[in-house]
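My structure is below; once you've seen it, I'll send some questions.
The other protein chains are all here in position, but one chain of the complex has been omitted.
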């Protein structure tokens, strides 16, 4: 407690995931005054075929 | 904003996913008066072994 | 099954909520081929003080 | 209704999943007075690389 | 870990909530072999105006 769930497109590296979980945990500790062990972070990764913005799947967006 | 998360059994086709994301996005735009780009839809697919109704896994239900 | 969860700022009218739930349910039925009774929609409303985009709370954004 | 979502590290056996879904469904029926068919349970499994406690990924924790 | 989120209509008594959290926690401990302290249960209650089944808000369903 608190529990953090992050919904993102898959394909991040292990370094990115480690860094994100560490930094988000520290953000919760600093602002909410809870110990590290109280914070659980779950990354819910989805393929680009399973996520859309503006009604368009990420797998079908034109490259920018 | 708003963010839509849809929990379903996996195995849908790309056409089904594209159609669902497009139609759900339009439903949010029409009823909540937000622009398309504000709407993110995430499909959280789970295998039939990881979801149950009435206490029975979908992978172990008798075919109807 | 499927279950739809929609995270949005609170304050919508009953008409907006009714319309959104109805249209989202029809979008799921049409694209995934499931009966109406299989679709549950939950609106998770949060006050503007509890949601942020770009790191800024909606309650503290400059009006557009 | 109600819908139950359980976020856990992946790798459980089919027996464990079956048992958890059955017991959680019965817990909801008993305490909330709803029929079995009203209860949907979704297991959202994540690999150990995608989940952290105390800011440390489960994949990088020292074995206990 | 695991984290359980239960989406339901609001209005349950404190006894119902206490019983549900206790029984769900025991179901996770028994089936997944984790200690009690590892299990967090969150009840996300929504008013009947914010939840629909079959495209109809619970607040507008005919009484059974």
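By letter and in written order, the chains are A, B, C, D and E; residue numbering begins at 1 in each of them.
As a working rule, a contact is a pair of C-beta atoms (placed from the backbone, for glycine too) under 8 Å apart; a residue touches a chain by one contact, two chains touch by 3 or more.
Here the structure is a predicted model, which means the values were calculated and not measured.
Colleague: Quick one: jot down which shown chains the absent chain touches.
Modeller: Result for the missing chain's touching partners among shown chains: A, B, C, E.
Colleague: Using the document's contact rule, name the residues of chain A that touch the chain not shown here.
Modeller: Within chain A, the residues touching the omitted chain are 1-9, 12, 16, 19-20, 23-24, 26-28, 30-32, 51, 53, 58.
Colleague: Under the stated touch rule, tell me which residues of chain B contact the chain that is not displayed.
Modeller: Residues 1, 3, 40, 42 of chain B touch the chain absent from view.
Colleague: Since one chain isn't shown, list which residues of chain E touch it in the complete complex.
Modeller: Within chain E, the residues touching the omitted chain are 3, 5, 14, 17-18, 21-22, 25-26, 36-37, 39-45.
What we mean here is this: only the chains that are shown with their structure count from here on.
Colleague: By the contact definition above, name the pair with the higher C-beta contact count: A-E or B-D.
Modeller: B-D
Colleague: If I average the CA coordinates per chain, which chain comes out farthest from chain E?
Modeller: A
Colleague: Do chain C and chain E, two copies of one chain sequence, contact each other through the same residue numbers, with over half in common, or through different ones?
Modeller: At the contact between chain C and chain E, which are copies of one sequence, the residues are largely different (under half shared).
Colleague: Taking the mean of the C-alpha atoms as each chain's centre, how many Å separate chain D from chain E?
Modeller: 13
Colleague: I'd like to verify one number: the distance from the centre of chain C to the centre of chain D, where each centre is the average of its C-alpha atoms, in whole angstrom.
Modeller: 24
Colleague: When the centre of a chain is set as the mean of its C-alpha atoms, what distance in Å lies between chain B and chain E?
Modeller: For chain B versus chain E, the centre distance works out to 21 Å.
Colleague: Chain B: which residues touch two or more other chains?
Modeller: Each of 3, 5, 7, 26, 44, 51, 53 in chain B touches at least two other chains.
Colleague: Based on the touch definition given at the start, go ahead and assign the chain network to line, ring, star, complete or other.
Modeller: Contact pattern: none of line, ring, star or complete.
Colleague: Any two chains that touch count here, so list every such pair.
Modeller: A-B, A-D, A-E, B-C, B-D, C-D, C-E, D-E
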